[in-house]
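Data first, discussion second: the structure below is written as structure tokens.
The other protein chains are all here in position, but one chain of the complex has been omitted.
After this line comes chain A, so read on.
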Amino acid sequence: MTKDTKNPPIDRVDGRMKVTGGANYFADFELPNMAYCVIVGSEIARGTITSLDTKKAQGAPGVLGVFTHQNRPPIPGWDATVGGPADGPPPKPKTEETYRILSSPKILFDGQPIAIVVADTYERATYAASLVKATYAKQAARTDLSKHVAEGIAPGGSGDYSRGKADAHQTAPVTLEAQYTIPIEVHNPMELHGILAHWTGPDTLMIYAKTQGVNATQNAMAQAFKLDPKNIHVHTEFMGGGFGMGLRTWPQETAVVAIARKIGRPLKLVMNRSQMFTLVGHRPYTVQTIRMGADQTGKLVSISHAATAETARYEDFTEATVNMTKFMYACPNVSTRYRIVRLDRSVPIWMRGPGEATGAFALESAMDEMAHKLNLDPIEFRLRNYTETDPEHNRPYSSKHLKEAYQKGAEAIGWSNRKPQPGSLREGNWLIGYGMSTGVFNAFRWEASARALLKADGSLTLQSAVTDIGPGTGTALTMIAHNVLGVPVERIKVEYGDTSLPKAPSQGGSAIVSAVGSAVFDACTAIKQALIELAVKDGGSLAGRQADELTLADGILSADKEPGKKVTVSELMQANNLTVIDRTKESKAGPDHQKYSVYSFSVHFVQVRVNPMTGVVRVAKAVSVADSGRIISPKTAASQMIGGVAGGIGMALTEEAVIDHRFGRFVNNNFADYHVAVHADVPAIETIMIDKPDPIINPMGAKGMGEIALIGFAGAVANAVFNATGQRVRHLPITPDKVMQKLV
């Protein structure tokens, strides 16, 4: 990187557009002759449709078609596939069921689409959808994981892990065994899911989607319709929140594309809120058991971590729930086990933090419980088991400044006010408690490409297919380009979220600044080299100078040791008859990456207030510290962390999608009854960035931070509630009934 100093805070480059309505989300697009469709969902969780009356709906005003398992247009790439997702490898072991939307009368989950009604307006489609009536042969549905934990199967591809002795905890001086449960959580971004499909020719397709990766959607549709990906154009510049639900193409999206082809009109689907609970994934209900042993000096002897999560009967969903336990602490004996149970439920998908957030709640709660048993401060206990090398892979961390993060966070929250004895701090009717937790997530660097175009007027355009789901990707890419080329921020334009642009991975896994940012860095570096070559070549304005004697800033290339000796970029390009310098670069991690464990770390601190009479818990103060390498854009980075805390408060205190297992159906599938944290739940949040570059991951030294903003937070709250009250809540969310104490 040309300058290795902390970056200045710049405003979100598309902020003004977003708040003034200038940013177009998929549902904002209107096309001539566009039709609308509405999904009719199953009202049972398991069984078979015995009759489906669509006559009334067909005859309703404006209706253009009603599509069911009897007449769904073909999806040629799906026809011969069995089990698992149609666009992925078949699961091992084989699934017992296959789900290819509207292909069978069999019902595999509550809310499964049984019809898609198309009309000339959304309202007419909605009304007609209400006229579709089904009868079913019901079967008893299994939807309650807590009743089926013992039936877990080992999913393909993720074996059990162990090092040291398997039964070491049995002989440890101090032992702990506890079960931790997280309920079903639903991503619930404000923006509803859907798609707008437009067949622009017999074999050419334009799609406006709600996807975290336009290239991924392009490939999924190419596979489904047996088309060359080049014939499919996908556009998703902005997304009103994704949190992981847009990391795959959902079957109903593909069905809409098939129906659009059949009716010969552009077709838009915008799902309703209750459909967001069943058709676009969720964080799976997960039951975890931790067994931990330690000695009297506060050294961990052993940890075993077992997790069992729900999945569908037609697809296996797995995530890295137990991984953190393998490498987080210095501990000689560690074993982990991960199982899934196939239920009559729709398939889960990664939700922010994903499995790591689920696992961190268990591990970091257990660490707090053990610290209490050992009479140790929770930070001190973690420091006594701190490791500078990754004990899972026996290799160094690329960078780790977690000790500094503990110290800075502790200072900011006022950790010295914490009393080790629970229930010691009181203000009137309220008990005060402090809690902390660590978070960690892989810092990925996936392959990505980007294009940079420097014009003779000194302006710069950056291009990449990557979608911005909200973290401020455009802003970060702008900063990276600015740092390389010295082009003023306001003269940089970023074009993204479109398959016509250079390929990029889906936005997820906290990987985009690292992946796409590196490609932007490389493309801009190539332009800089081109400029320098023009300047230093024979007859050039800085002929004979060495590249490292030149500085490029604010559109001027100058010689460091010769004041006044300079040339503007415009002059340089004009002198060489260039209107634009255009470079595209593909970028990926180098071989060094494999020699290190590359992780981002976080520490969360909270102060809670608990009313022991009513069980009300309030997060009064939150401090989150990120150790994620060089911070590229301080403002959007802080915003990422703040968003993670808001989500973490929801995970800790309020979020739970509830099923009535007698029916296998959700009973709180709306925004009034499914409680995401609201402003009143979220206090002022202090974010602290360690902001030290990682020497390995990429030329910017920047690691991802989307996941670590959430991972661990719920544990910090649970630990603080324990410190305030002495009540250990191991089953999220921490609602008043779990905390209140009996008085009369």
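Operating definition for what follows: contacts are C-beta pairs under 8 Å (C-beta built on N, C-alpha and C of every residue); 3 or more make two chains touch, one makes a residue touch a chain; residues count from 1.
What we mean here is this: contacts and distances are computed from a predicted model.
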Checklist line | Choices "Peptide/nickel transport system permease protein", "DNA repair exonuclease SbcCD nuclease subunit", "Xanthine dehydrogenase family protein subunit M" or "Glycolate oxidase subunit GlcE" - which one is the UniProt name of the chain not shown | finding: "Xanthine dehydrogenase family protein subunit M"
Item checked: Residue among A:Glu30, A:Asp538 or A:Asp737 touching the omitted chain -> A:Asp737
Item checked: Residue in contact with the excluded chain [from A:Phe26, A:Tyr99, A:Tyr127 or A:Tyr285] -> A:Tyr127
Checklist line | Interface residues of chain A (partner: the chain not displayed) | finding: 43, 123, 126-127, 130, 428-429, 611, 613-616, 618, 653-654, 658, 660, 662-663, 665, 667-668, 670, 672-673, 675, 677-681, 733, 735-737, 740-744
